[in-house]
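Working notes, beginning with the structure itself.
Every protein chain of the complex appears in place save one, which is left out.
For reference, chains read A and B in written order, and residue numbers begin at 1 within each chain.
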């Protein structure tokens, strides 16, 4: 997608100084700009870059006064950072808007309906009795089982698999090859040492404005629902087990895992490669550091935790510092023992 | 799928008290029941829920005597818990049985054969010279390379990829987007610092009754076979490297990884996010706690291990408790040093 500087200035309600017919095809940081890129300058700390940037255009605050010649065309706006964000969003919106209609071959089962202006990519599969809202995009090779609901404006990326009876809200984005609603890991041990599969009859409910990364897995509930509350953001390669509930606006970074029947509160931040055991409850606003392992419920809100087993971040750091110094501590212990021995002999 | 209470009672050899024409469409815990659900009451600890449950029907033990009025229809059986399990299994069996026939477009290569009553979903791909048993289900967008064998009653979920010459037994379930048989990670370092790919010519053998979760990866052997023994249960996002052998009925939870050429015994339980190094042997009945890292062979059967590096669970817990108390230990050390110093001066 390409725009002229003039079109962009109009979009941002800005004033152009320089050639407004230059074509912009990408965005870049001011220090990494290339011809055809647009950048922004909001913080005077980076002002020196504007005199040498190769970007074709730079968005600047309306009070910006150049101290030297600038090759790039300038767009003066009220707030350069905000304007740049608006531009990127507008760009994404237009990009997303491009896809619509039905590519063939694609499959849709009996009694399934799609809303206005949907995109169904080639080789996508929608089972029976599905209800798909308006402006929804179902990319190629995605699979929706039977009885799946997808709310307006949601985007199901290529290769995503969504099992029967999953309920997905509005404005939800699920990235490529993620699996929603496959069986929870439940097996009953038998007398002969083998395991019997426990039927997993529940579903997954994903509320509005949730974003889920690539190659992530969210299991269906044994009974009832595994629930991802509105606004939650889940990264790539994350495991969410059966009957888990993830609170509103909670963020979970890549490769973390939440075990069965655990409830994570609202506004929590879970860093990468973290593990939570099953059947615990984590209070709102809890922060858990990377590679931590949480083994028990957290009742007090707003704590920062780290370590495996996870505990108060500062206590953990103190202990880790002492682990590093263990060789020194042992030397001091030996020293005392030697002196003790000497004094025993005196 | 819907049943009347009367149909369910017949299935369970039970006696109905109440309206036996009510329609049941789902199952729920007695405390979470909704109209249209069936629940069970086996443990008298939960009896109080039966007087307020919204479930339409409840399965109870034949000796159950209500102490108050109950709105739900009751089904009296010999053993309520067992009956409920039978019901869930019957439900799953019927659900599974629904899919059969070939959806179009789908692809099957020359000289491949499928047994009676198979399901081949739209956009599924079967290569050449494959042998697919009876009642096998190959869901949409699954891919089987050349020379793959799949035993009777196995289910290959949507998007699963199975490389050439993989051998899969009977009653095996592989959930969505899992990859079986891609190349092991083998590279020979060259003089110039680059790596040369070591050809991976082996295959993967998965025995009967194995279950494998979603987005898991099991690599083919360099030569010979990577083997998953019968009854093993593997969760989501697990990595099984080349030439690994996983023993009979061994359970591996999500996000764990087993490195190349390691052999895990029978009836082991490996919790989530565990790592095993390559070329080791783990004895039968070994239990490994979450986030552990096992760096050496375990010869004695039945041990419980934890930590990274993993060692005896109790010793690990003892050390971890002392790590937490390291600041206190250092204080005590300082205290002794101070006293020592004082006594030196006396």
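Convention: a residue touches a chain if its C-beta (ideal position, glycine included) is under 8 Å from a C-beta of that chain, and two chains touch if they have at least 3 such contacts.
Bear in mind the structure is a predicted one, so any value in this text is a computation, not a measurement.
Interface note: of A:32, A:78, A:116 or A:312, the residue touching the hidden chain in the full complex is A:32. Touch with the chain omitted from the figure is made, among A:214, A:243 or A:286, by A:214.
Screening B:3, B:40, B:143 or B:175 against the full complex identifies B:143 as the residue touching the chain left out. Among A:158, A:278 or A:295, the one in contact with the hidden chain is A:158. Considering the complete assembly, subunit B touches the hidden chain via residues 105, 107, 123, 125, 141, 143, 159, 161, 163, 177, 179, 182-183, 185, 187, 193-195, 197-199, 201, 215-217, 219, 223-224, 237, 239, 241, 255, 257, 259, 273, 275, 277, 293, 308-309, 311, 315, 318-319, 322-323, 329, 332-333, 336, 339, 343. Subunit A meets the missing chain through residues 26-29, 32, 88-89, 91-92, 103, 105, 121-123, 139-141, 157-159, 173, 175-177, 209, 211, 213-215, 231, 233, 235-237, 248-249, 251, 253-255, 266-267, 272-273, 290-291, 320, 323-324, 326-327, 329-330, 333, 336-337, 340, 343-344.
Just so it is clear, only the chains that are shown with their structure count from here on.
With centres taken as mean Cα positions, subunit B sits 26 Å from subunit A.
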